[in-house]
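A single protein chain has been omitted; all remaining protein chains appear in their positions.
So, chain A:
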């Protein structure tokens, strides 16, 4: 390689390396701001690395699994309450609106709302999270993952046990 090329190569690599390191630091320091949501145990105990707890009245997103058997619907309106869990603590979600099709007990969801008590959130948006596993219904049945009401049902809060 001639010296001019060598110089260009060194300069280019140095710039790219420096930039990579800088971006790495920025992302590392913003880790908790980039997280889309808090998990229920993070609401109760604070974030893993920093111990930062959300304050009451703070707007936040929470992500967790819907506790089977905890979904309670209001008879006359769209109001619904349910508990979210991840590893231990429970957080109660209150929501007034239409739930996504994939909402069911045992399903992962992400809710957007305001923390109203130490472990209650009033949500104004509920999104369903799904995993990266795809399989036809008969295979799902064989591995015990299928939902009793089949594809695309609305969670009724009455079917338990088959998760």
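Criterion: a residue touches a chain if its C-beta (ideal position, glycine included) is under 8 Å from a C-beta of that chain, and two chains touch if they have at least 3 such contacts; residues count from 1.
Convention: contacts and distances are computed from a predicted model.
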UniProt lists the protein of the undisplayed chain, choosing from "ABC transporter permease", "Molybdenum cofactor biosynthesis protein MoaE", "Heme exporter protein C" or "AraC family transcriptional regulator", as "Heme exporter protein C"
On chain A, the omitted chain is touched by residues 5, 8-9, 12, 15-16, 19-20, 23, 27, 31, 34-37, 39, 63, 99-102, 110, 125-141, 145-147, 151-152
